[in-house]
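Got a structure for you, written out below as structure tokens; questions coming shortly.
The complex appears here without one of its protein chains, the remainder shown in place.
Labels run A and B following the written order; every chain starts at residue 1.
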Amino acid sequence: MISSINPSVKAGAILIPGVLLGLMFDIFTPLIYLIFIIIVTFAFSHISIKKWLLIFSPFVLLALGFAWMRMLYTSEAFDSGPVLIQFWHIEITKGAMEVAASLALRSLCFVALSLLFVLTTDSTKFMLSLMQQCKLSPKLTYGVLAGYRFLPTFKHELDVLRQAHRIRGVGRAKGIRGRIQQFRRYSIPLLANAIRKAERVAIAMESKGFTGERERTHYHEMKVTKRDWYFFGTLVGTFFLVVFLSYSLGFLNIFGKDIN
Amino acid sequence: MTNQWKLKEIVLMSVLGVVFAVIYLMFFFFGQGLRNFLMPFGLGEFGYEIIFGIWFIVSIIAAYIIRKPGVAFTSELIAGVVQVLLGSPAGPMLILTAAIQGAGAEFAFAITKWRDYRLRVLIAAGVFAAVFSFAWHLYSSGNIALATWLIIATFAVRIVSGALLAGVLGKWISDQLAKTGVLRGYALGKEQQEQREHDQAV
Partner (left out) sequence: MNMIKQCNSSKLEPLIRVENLSFDYDNLKNPLISDISFSIDHGETVLLMGGSGSGKSTISLCLNGLYPDAVEGFSSGEIYFKGKQTTEFNKGELNQQIGVVFQDPESQFCMITVEDELAFTLENLKTPREEIGLRITKVLEEVGLSDYRNHKIHELSGGQKQKVALASALIQQPSLLILDEPTANLDPVSSIEFITLIRRLKEQHHIAVLIIEHQADDWLALINRVLVLGKNGDIIANGTSEQVFNDQRERLIQEGIFIPKVFMKAKKYITKSCEEISSSTKPCLTVKDLTFKRKGDVILNKVNLSLYEGEFVAITGENGAGKSTLLQLMSGILKPSQGKIEFLGQSFTKWKEQQLRKQMGFVFQNPEHQFITDTVFDEVAFGMTLNNYGEELTSQRTNDLLKHFQLSELKWRNPFSLSGGQKRRLSVATMLDETPDLLLFDEPTFGQDAQTTEELMFFIKHLQEQGTTIVFVTHDMDLVDTYCERVFVLNNQKIKFEGSPSELWEQTQTLKEARLRLPYRIRHQKKAGEPYDFVY
């Protein structure tokens, strides 16, 4: 199961294809890889389809809007081929359409990869693994965790602030000036409290004998096993396989240059 | 580097990341509203660009308050990590994006050898964060495939947004915060305290 894969290895397995996808400008490569990630997601994790769709579907809409923009304003390098659609004074070429679809699929790949990570990774384990595998300093590791713990507190506080402002008769902000005033009204109390809490929690941690030195024992030992490397190999390997396949079939397009 | 930082400064960077994760959410919807409004004019792309600077504000606030080398970069990186911990659908890629933006802001402070925290430097930090992040998005989001005039226009908007929403707004918020007295234990709070004592003496 993906939830038991070492978080640092998992992050690496997601980052490498994520970054390399930036090179691909054809439809085939991101499409096949997207399908692959979705299959992996549901075959090897307990994520419910309903929950996944709930998070994923807004991004489909977003990607469509994104594609629309790309299609209307494609750079000359990509704006080639026969005109497919023509209305008003807009012409959309085959090249523009392809690039738009490719970029939309790429963004969906990012989302699917990210969901594969965030929905199967425990926050604490991720941080502990960054400390134990990637040698992140304990000071940063526990400092980040200490701050992260406050999220529910801050969310609650934001709700209370909203109510309190209503009691004071503050209406909805209008215009840029109003927006900035509103931003100030929310952020100052939130930040002031956050800073006090940060200071208190740091003192509390040091009172528990935390010095930030690297030498410490680990109750949860985060290990990297063969299984983790299989997972890494599968995700990254499949990416190169897809690239190779798309090359063999003559689809591959890197930075607007067809590679055949 | 982390040895020179106090634990409370690191926790501060982390809570800044959390608070702004909450505030970003408000801005995200605002950005979406802007985008929907501008979409019919074919200008949807600018919706997020206008508010893009707010993503760099953590760097500027943290560096301005703590005033130590590496703070601008690390605080933005931590903000990225925190958002991943919170389950952001942008996932680990966000950490990379945050690191690049943070490096941009840090660059501006590095030029002044981390000695100058006047408004102009903070604005420069916002601008550099915008430049770095724009370059990264040219690649990662494939913005390079956009028409040249659009690339230039969005670049200009992002720089202005970085200067104003990160640089100017970041300084303003920090100064307001210093007035509440909670920054007494940090470089900015101490500077303002000295300023007040000086004013009283004069």
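Note that in this section a contact is a pair of C-beta atoms (placed from the backbone, for glycine too) under 8 Å apart; a residue touches a chain by one contact, two chains touch by 3 or more.
The structure displayed is predicted, hence computed values, not measured ones.
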{"item": "Displayed chains contacted by the hidden chain, counting the whole assembly", "value": "A, B"}
{"item": "Which of A:D26, A:E98, A:E157 or A:D228 contacts the chain that the document leaves out", "value": "A:E157"}
{"item": "Residue, one of A:A43, A:L61 or A:I167, that touches the chain absent here", "value": "A:I167"}
{"item": "In subunit B, positions touching the absent partner", "value": "6, 8, 176, 179-182, 184-185, 193"}
{"item": "Missing-chain contacts mapped onto subunit A", "value": "123-124, 142-143, 145-146, 149-150, 152-153, 157, 160-161, 163-170, 185, 188-189, 192-193, 196-197, 200-211, 213, 215-221"}
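Please note the rule applied: only the chains that are shown with their structure count from here on.
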{"item": "Cα-centroid distance, subunit A relative to subunit B, in whole angstrom", "value": "19"}
{"item": "Touching residues on subunit A, where the partner in the complex is subunit B", "value": "11, 14-15, 18-19, 22, 25, 55, 59, 65, 68-70, 72-78, 99, 102-103, 106-107, 110-111, 113-115, 117-119, 123, 126-127, 137, 139-140, 143-148, 150-151, 154-155, 158, 179-180, 183-184, 186-188, 190-192, 194-199, 201-203, 205-206, 210, 212, 255-256"}
{"item": "Contact footprint of subunit A on subunit B as seen in their complex", "value": "2-3, 5-8, 10-19, 21-23, 26, 30, 35, 39, 42, 44-45, 74, 78, 81-82, 84-96, 139-142, 144-148, 150-151, 169, 172-173, 176-177, 180, 182-183, 185"}
